[in-house]
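Have a look at the structure below before the remarks.
For this view, one protein chain was removed and the others were kept in their places.
Presenting chain A:
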Amino acid sequence: MLKLSSRWFAWTSSVVLAAACCGVAAGEWPLNMTKGVTDVSHNVYGLHMTILFWCIGIGVVVFGVMFYSMAMHRKSMGAKAANFHESTTLEIIWTAIPLLILIFMAVPATSTLKQLYDTEDADLDILVTGYQWKWKYEYLGEEVSFYSNLSDASREQIYGPKEKSTDYLRDVDNPLIIPVGKKVRFLVTAADVIHSWWVPQLAVKRDAIPGYINESWTFVEEPGVFRGQCAELCGKDHGFMPIVVKAVPQAEFDTWLGEQRQAALAVAEAAKQHLSFDELYSQGESVYNARCAACHQPNGAGVPGVFPAIAGSKVATGALEKHLATVVHGVPGTAMQAFADQLTPVQIAAVITYQRNAFGNNMGDSLQPIDVVNFTQNQ
């Protein structure tokens, strides 16, 4: 009676639970690691599957003996206990066989590891720098660099019942562009805390550590878009730090690189123009929401004890020069970063103007892009 009732309970509850889960959730049920798109990722996947099958095989044997004993050698079946409790032969066998399996596994593991570490003879070097909470990509020797943030589309979907898009939290404003058919070496570092740069389909994961430059590499054969995320707890917005890598044909890559250089010139040109207060304020608002609101909050109130408020703060209602210096250089040792090369002079001027006049600050003053350029050049 006792046994029956608990077993009955186990079965019904698992059936009910399974039914409930199938009812509420319909969609994809991803089960396994990605095979990925590179030679390295295929090898890693193969290694993963081999060791998995070894584990399943050992499990079947061990649990098989165990369940056989539980079914056949139970007291209620009249089983009488044997009294053996030692066998040197058996124990030598089950030490030796696992050792052999391990040696057998160590061979492919070692060769794949060597492959992962082979960063020599790269065609293109990209410096990847982790920030709280964005990535900076620098094409070494190409004079092109930019920051990559969570896309606005994803950011807008975080709160509320809005339907989440397929690439929710795995989409950025500026993806990393790499050429296909070239060995690309990644140099990975961080500016504040430890992050980890991970793109599963390329089988690349390297910690980004302040003071270190770690190396990794990839060789993508076909164009495609590959997504990943930061994989090391790096603070509040750790979950909102996606990585998107776009592999394109060499010709397209060259064109893109040229456009990036042009865009840099355009930014310098834009810094010379004069903007009206309203233009500055409204542009500042969107920069604030994209870049400052994560910490200082959309209403400028900050988080007490963690992130200072903008509303009524000493910086935003004090000397303009001090405010500008704070945004340009950041505050060392805190989450306030140096925004000098993360934002354009126009954006810096706009966001400072906004901060000094929004949230009840009403300072009435404003800043022109050229002031920012002059300030940074005089430093």
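In this section, a contact is a pair of C-beta atoms (placed from the backbone, for glycine too) under 8 Å apart; a residue touches a chain by one contact, two chains touch by 3 or more; residues count from 1.
The working rule: contacts and distances are computed from a predicted model.
Hidden from the displayed complex is a chain whose UniProt protein name, among "Flagellar hook-associated protein 1", "Cation:proton antiporter", "CoA-transferase subunit beta" or "Cytochrome c oxidase subunit 1", is "Cytochrome c oxidase subunit 1". Shown as candidates are A:262, A:334 or A:374; the residue that touches the absent chain is A:334.
The omitted chain makes contact with chain A at the following residues, 2-3, 5-6, 9-10, 13-14, 17, 20-21, 24-34, 43-44, 47-48, 51-52, 55, 58-59, 62-63, 65-66, 69-70, 73-76, 79-87, 90-91, 94-95, 98-99, 102, 105-106, 109-110, 112-117, 132, 157-162, 164, 166-170, 192-194, 196, 198, 200, 203-207, 209-212, 214-215, 228-240, 303-306, 333-335.
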